[in-house]
Structures are given as structure tokens and as C-alpha cells.
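This is the structure I have questions about; it appears just below.
Every protein chain of the complex appears in place save one, which is left out.
Let's look at chain A:
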Amino acid sequence: MSDVAYSVQGVSKQFVGTRALDDVSVEIRRHEVVGLIGENGAGKSTLLKILSGIYQPDSGTVTLHGQPVKFRNIAHAMKQGVAMVFQEQSLLPNISVAENIYLGNERDAVKQGVFRWPLLRKRAAEKLDAIGSQVSPRTRTEQLSFAKRQMVEIAKAMATGEGSHHDPVILLDEPTSVLEAAEIQRLYEVIHELKKRASVVFVSHRMEEVLEVCDRVYIMRDGKVVAERTKDEIDVPELFRLMVGRDLSDSYYAENEQEARRDDVRMRVSGLSGRGFTDVSFDLHAGEVLTLLGVQDSGREDLARALFGAAATTAGTVTLDGKAVRFRSPAHAVKAGIGYIPGERKTEGALLGMSVEENMTLAHTDQVMKGPVLVHSVERKTVDEWISKLRIKTPSGKTSMASLSGGNQQKVVLAKWLLDPNLRVLILDTPTRGLDIGAKADVYALVRQLARNGISVLLLADSLEEGIAMSHRVITMKDGRVSGEFDSAPGARPERTDVLERMV
């Protein structure tokens, strides 16, 4: 018997106008963790959908345990032991964990339409134990945190292989994208366990993760597999080059462009409390990037919103350049020279139904007005300037925001604040989440540049690495309070583990 559990040979898939996959061949061996990495639009998601039976390839073959297969749909693939763990989870919230794990796959746990609960729960408990999850099969699914539901989802994927002679193939679609640092660590352990009983495909666009967890990795770009490497053969710079098609310029985080912060305090927060955070104090200097790190519900998002006037404070004071301020709404904060990029780009940051131009001038429309009148020629000129300054890839300012890639949308949202000549503080809530690596690097370079120009940046980082590498100082939050503070400079960064320790 060959060592290959699952493979595709020469598959292509065409969508209206684009070739999403072009002659791709991938093989997954038994008890192996295979990484699929590529930027958005590289085709990894399409490939995953073919592997999971959601899409059928236009050409090429799919082989499972040596037999050519043609999956009609995802249920068909699951019956044969190929299961997908979705990024946006597929569990039903209002039924128990045990029911979810065996949903549609109950077999003899249902007799004459009646559940045999003890059997169902016993089996579910076995699956959960196998991946070291503490969740009880009786729990109603909606009561679980995202990370725990993901464990249930993985247990469910494991259960699909039951009754087949072969170990299952489990496809993980960007499993870490909404997990916190500690949960990611836990997921790594689970994947390690999984490997003993299954073959795993791990899709990600985070380079560090793929190197951490995979035995072998396929790198995709423009619908093709551009390289295949084992874990030991490759490092981050090469991975970057293969994925993006250009060299990782001296530093991903533009660290050599970091300048010392200025002495003057831009924003002083003293004893600030509000919903989700208590007694928070810190100084934010001019030209400083201050990173806020914390797990979910650490209160950092709530704090960021309160500083922008989008949430109420109950105690404490904020001064801006020495003057006490109290923002009752974002409108007040915007007037005072504060910008805020929300974590949810598509639903809170960008107005997808408007043009690039309209998005860019939405907050500081007065910059393109003469008296009460919007001057369209000035608007066009201003917007075009920012489009070229930030290298925003868009046919024109009139283009709909919805047709831009995530990275370019985020640049437009940034430009919305940069339009303000009096911009003093920029609050960035995970500004690089979901962006391509290339686009991330652009955002990092931009943040550096803004700091050099004296703007103060409060960064709610998406990952530990990002938060540490970008910062002049790192502040950790836990349960709504400041739990640690670290100075940070190129060459003298705080240790990951030290920072993590203060977060959990």
C-alpha cells in the first residue's frame, strides 16, 4: 500500500474571468500535517474546496487511498472520511456537543428514529478525549467559547472517519485566524495528537504558524503551486519570497525605520474605567507606537473604543496635549484629531457601498469643502494624491470600495484619517487582520512613517510578533486591567514568553 492517503493530480478550476487553480498537484501522506500557504487569492481556498468536495475540478483527478474519486458534495466526501473544519464554524448552536459531533453520522446511535443517548455520549466523549478536550458531550454548543467549539468541530471531523478502514483526512481552513495566542498554542498540541490518527491539511497565511505545525508545505501563488518544501528546508524569508514573489525587504516590520519616541506626552490616560476595563493608566508619547496586547475579553478593544468616544467611561481622566478631554461621541474625538480603525474592517471600517473617494473623505469632508459646499475637483485631487502616496491599487477614486482587495481597503480607511492635517492619535484595532503578507508589510511601513512624523499610534496588535516588533512600548491587559509594561526597541525587544505570561 502506498504511503499517500489523499491526492489531487493536475486539477484546474475556472471561475468567471479567472483561473482560480491551474494544474495543481498535491499529495497528503498518512499521518502527516501538510501546510497550504499563500496570499489571499492564491487559490488555497479553492483547492481546499475541491479537497473537501464542495467544488468539482474542471479537469484533473482526485485520488483517495489509491482509488480515483469524484465527490458530489461535502457530505459525500465526509462519508469517505474527508472532513473539513470550517473557518466560520458549522456547528448548530442549540443542540448538545454530542449531537453535533455525530450530526448526520449517527448510524447505530439512532434506532427507529430514537437517539441512544448513552452510546452517543460515550462515543463523543471518546472523540473529545482523543484530542484532549475537556468539553462535556452534554453541553449545549452555544455555551462554548469559539476555541472550544473549534475543538468540538475537530472531534466531529475525526468522527467522520469512523467505520472506514482508513484514518480520516482532516482539512483545517485557517483554524487560527480568530484564536488568541494561548489558544493557538493549544491548537498546535491538538494537531500533534491528530497526526497519530489522521492526515491533516493546514491552511494558513501566517508564515510562522505553518513552519511551526507542518511537516511539509505547499506554497501557492496565482492559482499554482509554486513550491513544495519540507519543514527543515525552508525559513521565513524564503517562504515570503515564494508566496509574494518578491524579497522580504530587510525587515518585515520595517524595524530599521523605528525612531525613538519624543519626550512630550501626547495622551495621558489616568485611572480610566468603563465597561470592560478598570483603572487603566498610561502615557502615550508623540511619535510613539504603543502596543496593547491581551487575550479576548482583556478589555483592550473596549478601552480603544472608549478613548475614541464610542463607549462611555465611568471614572478617570484623559488629557490630550495637556488638555483634559472627555469625548461623548466619536464626532468629538475626530474633531480633536483622533482617528480609529475598528477591528471589523468590512462591517465597521469601510463603507463597501460607497466609492473609494467617498470613503476617504467621509471623516474629514471639510478638507475638500469650501464653506458648506463640497468641491468635487478638490476632492478628486486630494484622493488621487493619497491613492498614489499609499500605493492603493484601484482603477480610480470612483471605483466601488467593495471591489478592492482587503489590503487596499484598509489603506483607504487609513487615508480617511491621514486626511486630517491635525491628526494626533491613531487608534488601530488589529489593522492587519486578514490582510495579505505584502499588504501587511505596507501597513507596517506606513505606521512607522506616521510615528516618525510625530503621530502617536495605539496599536491593538493581531499577533504577539506583530505587537512586539512594531512597538516602542508594549502594555499587556488582563481582565480589564493593565498587567504589564515592557520597553521595546530594535534589538532590545521583550521576550514573547514574558509578554504572554502577563496576558494569561
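Just so it is clear, a residue touches a chain if its C-beta (ideal position, glycine included) is under 8 Å from a C-beta of that chain, and two chains touch if they have at least 3 such contacts; residues count from 1.
We take it that contacts and distances are computed from a predicted model.
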item	value
Listed names "NADH-quinone oxidoreductase subunit L", "ABC transporter permease", "Sulfurtransferase" or "Pyridoxal 5'-phosphate synthase subunit PdxS", with the criterion being the UniProt name of the chain not displayed	"ABC transporter permease"
Hidden partner chain, touching residue among A:L179, A:V265, A:L362 or A:A489	A:L362
Hidden-chain contact residue, picked from the options A:K346, A:K381, A:R452 or A:R496	A:K346
From A:R107, A:R391 or A:R452, residue that would touch the chain that is not displayed	A:R391
Option touching the unshown chain, where A:A445, A:A489 or A:V504 are the choices	A:A445
Touching residues on chain A - with respect to the absent chain	15-18, 20, 39-46, 88, 221-222, 244-247, 249, 308, 310, 329-331, 333-335, 340, 342, 346-354, 358, 361-363, 365-366, 369, 372-374, 391, 393, 400, 402-406, 408-409, 416, 434, 438, 441-442, 445-446
